[in-house]
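With one protein chain held back, the other chains of the complex are shown just where they sit.
By letter and in written order, the chains are A, B and C; residue numbering begins at 1 in each of them.
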Amino acid sequence: MSQTGFLQDLFSSIAERGRRLLETGGEPDGNTDLADLAESLYSSLGEASGVAIADRLLRAYEAREPARRLAFFKLLADRFGIDPEEAVAAAQAYRAEPTPEALERLHHAAEPRRQELIRRLNLAPGGTAKLVRMREDLLAALPDHPELRGVDMDFRHLFQSWFNRGFLEARRIDWQTPAAILDKIIRYEAVHEISDWDDLRRRIDPPDRRLYAFFHPRLVDEPLIFVEVALTVAIPATIASILAADREPTDPAEVRTAVFYSISNCQEGLRGVSFGNFLIKQVVEDLRREMPNLKTFVTLSPVPGFAAWLTAERKREGGLVDAEAAAILAGLDTEGWWTDEARARELEPVLMRLAACYLTRARNGAGKPLDPVARFHLGNGARLERINWLGDRGRDGLRRAHGLLVNYLYRLEEIERNHEAYANTGNVAASPAVMRLARSRPSREAQTVTA
Amino acid sequence: MSQTGFLQDLFSSIAERGRRLLETGGEPDGNTDLADLAESLYSSLGEASGVAIADRLLRAYEAREPARRLAFFKLLADRFGIDPEEAVAAAQAYRAEPTPEALERLHHAAEPRRQELIRRLNLAPGGTAKLVRMREDLLAALPDHPELRGVDMDFRHLFQSWFNRGFLEARRIDWQTPAAILDKIIRYEAVHEISDWDDLRRRIDPPDRRLYAFFHPRLVDEPLIFVEVALTVAIPATIASILAADREPTDPAEVRTAVFYSISNCQEGLRGVSFGNFLIKQVVEDLRREMPNLKTFVTLSPVPGFAAWLTAERKREGGLVDAEAAAILAGLDTEGWWTDEARARELEPVLMRLAACYLTRARNGAGKPLDPVARFHLGNGARLERINWLGDRGRDGLRRAHGLLVNYLYRLEEIERNHEAYANTGNVAASPAVMRLARSRPSREAQTVTA
Amino acid sequence: MSQTGFLQDLFSSIAERGRRLLETGGEPDGNTDLADLAESLYSSLGEASGVAIADRLLRAYEAREPARRLAFFKLLADRFGIDPEEAVAAAQAYRAEPTPEALERLHHAAEPRRQELIRRLNLAPGGTAKLVRMREDLLAALPDHPELRGVDMDFRHLFQSWFNRGFLEARRIDWQTPAAILDKIIRYEAVHEISDWDDLRRRIDPPDRRLYAFFHPRLVDEPLIFVEVALTVAIPATIASILAADREPTDPAEVRTAVFYSISNCQEGLRGVSFGNFLIKQVVEDLRREMPNLKTFVTLSPVPGFAAWLTAERKREGGLVDAEAAAILAGLDTEGWWTDEARARELEPVLMRLAACYLTRARNGAGKPLDPVARFHLGNGARLERINWLGDRGRDGLRRAHGLLVNYLYRLEEIERNHEAYANTGNVAASPAVMRLARSRPSREAQTVTA
Partner (left out) sequence: MSQTGFLQDLFSSIAERGRRLLETGGEPDGNTDLADLAESLYSSLGEASGVAIADRLLRAYEAREPARRLAFFKLLADRFGIDPEEAVAAAQAYRAEPTPEALERLHHAAEPRRQELIRRLNLAPGGTAKLVRMREDLLAALPDHPELRGVDMDFRHLFQSWFNRGFLEARRIDWQTPAAILDKIIRYEAVHEISDWDDLRRRIDPPDRRLYAFFHPRLVDEPLIFVEVALTVAIPATIASILAADREPTDPAEVRTAVFYSISNCQEGLRGVSFGNFLIKQVVEDLRREMPNLKTFVTLSPVPGFAAWLTAERKREGGLVDAEAAAILAGLDTEGWWTDEARARELEPVLMRLAACYLTRARNGAGKPLDPVARFHLGNGARLERINWLGDRGRDGLRRAHGLLVNYLYRLEEIERNHEAYANTGNVAASPAVMRLARSRPSREAQTVTA
């Protein structure tokens, strides 16, 4: 009775039996009525029929062409929310007489009906994976349909509970890992593309390279997030030094630094359900135990929002870019500027200063750093350690960050303090060098810049 | 990076670090202030400090002598419920303008604060197991403290989510199973006691004996529930025929019937979080796949409430026991009556008829069968197949059911229908033979009898 | 205490300790004296020092450039054989008085000393793998150094004992298999090259494709031999139909035939230690159990010796090629003849007939079929079922067999009989169709042809 397989089979077999009960005549297709199925599912009492309806609903949903899926989300928004009158009545009843039963009624009245619906969908064969894909559709629709935000909140609420970190399994991925998983690692790498199996092998097989991923028992062989680690002597400044095909592996005895040089979320449908934070801390713990020599835990990270921010800043009246800087920055508009040594030398101090400003002072609406990668690591309690000039000469690196890369430093004794300061006040922990760079000139930049 | 162990270590290590942050000076003990810790935990922002406080709170709780634990539940009831005014306000606000944000506020206002508190406790090292034990204490206190029912509802609500069946692992337990688990099987068997390792072996090692259990990833090596199965030719009538130390194993080629002769819940703290239903169906599926010969799936079950009900019924005016029956039933008061063949022959028709009445008509306040085992199997969709005279001559069997045992029959094609009828109308599915027995005499018994 | 790793560590650690005992000053290199080490090893009493010497000897051997390794084999031949005088004396002593002790002495005197030496080398860390590689060198040297045949016999004798089939583990290789092993499958495939990971995946991932390999506990992650299987409806005639990248997988319900279309020995150093035979029978058993639908077990095999034999035959006076055939066969000398339909049509009957003759009548010095693949399958008890015209238009297939492929049929009820007939008399089991083809013309070919 192999376990995962067993449950899989069982859900299938229950669904199968229920399906016969439904006698629905034929496979669901893109025209199957989802509203009907949703109501049946919500009110079903039987277990087998419930699983069968859930299975049918999910298959009908997937059979629809994407454009027609939106209707299902509208249904969830309109007909599976809560009844405001009932909520008010239940709240008042509880205020009048706060019994456990009244509390339960209130709790129930205040929970959108779609939460129970989604919970029941989750019991269909492969339900969890299908719901994660469904939320991908929802997220794609959200910008044009803000009225669906409430639906998304419920998805995220449930996912947060189902994917709570107590269920996550950290696994080391290496050359002994099944190909089925490695294949997905190649596909999901989102920062520094893995070009082929040889490239993959160079990242997981040598003794100074590691890759760790999180898995969840209901998403078999599907990594949720993974991090690639290089073990080095010193903090690296360029990604090329990490990924070079012909580099010499570092002697384990000389390793002092663990570099997290790529972190990829694999499931778009789990956006906002965070575990990257937790993965990094796990890997830090694990590596420390395994190699007491390791003294420094640091990232080599992209700055994905810098170029877009800079473009806007160059246009902004009274922004951080004065006339002199503007003249120099014009050099960025020449294709291949980075190969022109003189030009690069001229650009370096300006870009470095502006990047330091961007990372330490540019904020989003919530008062947090504008750069998403900065937000992630600073939110974890890391500190902004160093900005590296032309650290990434790849196409994406140049396009999005004019080639800059950043090191965020994880110091165990500071993580908690940094994290709390960041959570409470939005404070950005940065090394003295970065602070100096950000302040270097001119004085009027002192205020926070909100995007 | 072994997974469970790894997470265990990690939680421990995070807790460890957080603990240092707390600088609380010393181990928590029975006098540590739980209210303070609960408030700190509820409002903590940092991850490490959160885990550390959770760990400290749980250890302080366990250090208390049982009598002083009650105060903690009162704290949860009094200070970690909801604010009725806020709930009313949030409900009204949502009614006025039903935005997603207003919905979220309402949802939050209607959820007792202790739910979040318990979720955070769950992240402490070994948190899940400790919370299950904590609820054991709570359940023990409940009869004398009905005001804690609301707290219990929240525990159950969360447990239902954490122990949802998607996370349960069914494993076959046999002579190849680690002793650490077998040891617990011996301890947890609640129906037909396992006297020692030899007795255990007779129940799991022969080819015509099976034992299956459910496990959960966060409760390592702790069975949640298990079922013992005998593979036989025909439906058995006595437990002695199953458990006899010197019986001959049934030839696998002749096996036609799978008998579920003992089902034990292992975790009192998970009471009301049901998965027995699901385990039985899994085992049925599994056995059918493995042995296509199997035609009949049936239990051999105790009737734990019969003797108590009969005692009351004998005293009840106008009850089911007329004078003639009463005279015969007086024979039960003689110690060892079952060894007196003549007396037993006289008692048999009376007891059998009354047992059939008890099982098919005696109801609890919710309109469901009074007998808890009947409730379980009928609720699963089984039907009451046969009542067996002196099927269990063991001490408990005689004391609780005057030696009767019952077979409930699981017919796959009827399960769903029976289950829905039972859920909707409380209907008890029974074989014609049992129905006849229940009706056999006298006519005035036709009405339902509520205990 | 993970087992393989543990032993590995232990051997290393013992070797390590012994190494210190040796105080040999420095790593062995290509100039280290192997004769000295061999004598020390043969006479060593201590376990640690024995392992250390063995380790040192193997490392010194591997440090030598290939040309200088020959000396070691000569040493084994000259100084680690047996003493003929002693053997005669021991044999006479035993004849005079056949005691167990005399027998033991005789047994010992008749066993070349190098057998014990090789056994001791085997206990060095990684010893087995190193000895397999060593024999590769020996086999390469053998044609020019027939005096080493005795040494090779002893290697083979010991390998046959160490790799006896009781120790072999059959494993299915699929997309869940660790990449480290898949990587080797790609490298070792010797019949139909695997071009890349996508090609590999097409051979192991679809439901109608299988790959099975044998492993040995002392050669971790090293396949010894593997077989690729296609599940089809009918017996296929071309390799292209099996390997096409865009083919549709066969519906499992329609599968009737298992085709062994590629068998690769992975370890040249194990030549003559046969287990392919056994692997095929295992796979047949396994597939039969799993899919009772399977009725036919057949190969799609190359004919590697045909073109070479034909070249010789064309030149041979009074051979199987008469003037008319010779004229037609001249067509083979035009590059790309197989794309010229008219020419191919003309060649077909001649080549098919000659191939049938080659396979059924051409013999090697031992009276067995000349073609090594035919020898293998016929020796296993298969029968020569069909010859397929232009079954393999790949470069190797055309060069070695003018594009012909052969099906050998494994019928369980005939295997044993065929095998024994073949073993006793060299009889070639062939289908009536192939027999007819071989006899088709002209009559003077009736005699066996020895190469």
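Going forward, a contact is a pair of C-beta atoms (placed from the backbone, for glycine too) under 8 Å apart; a residue touches a chain by one contact, two chains touch by 3 or more.
Note that the structure is predicted; figures quoted are calculated from it, not measured.
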Report summary line: For the full complex, contacts between the hidden chain and the displayed ones involve B, C
Report summary line: Among the options C:Thr128, C:Thr177 or C:Thr232, the absent chain makes contact with C:Thr128
Query raised in the report: Of the residues listed, C:Lys281, C:Arg343 or C:Arg439, which one is in contact with the missing chain?
Result: C:Lys281
**Report entry** Those residues of subunit C which, in the complete complex, touch the missing chain
**Finding:** 1, 3, 6-7, 9-10, 13-14, 17-18, 21, 45-49, 81-82, 84-85, 87-88, 90-92, 94-95, 98-100, 103-104, 106-107, 109-112, 119, 122-123, 127-128, 149-150, 153, 161, 164-172, 212, 217-218, 277-278, 281-282, 285-286, 412, 415-416, 419-420, 423-424
Query - Interface with the unshown chain - residue positions in subunit B - result: 175-180, 182-183, 196-197, 201
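As a convention for this text, only the chains that are shown with their structure count from here on.
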Requested in this report: State the chain with the largest centre-to-centre distance from subunit C, centres being mean CA positions.
Outcome: B
Report summary line: Per the C-alpha centroid definition, the whole-Å distance linking subunit A and subunit B comes out as 39
Query - Rounded Å distance, subunit B centre to subunit C centre (Cα mean) - result: 60
Query - Centroid spacing, where centroids are CA-atom means, of subunit A and subunit C in whole angstrom - result: 51
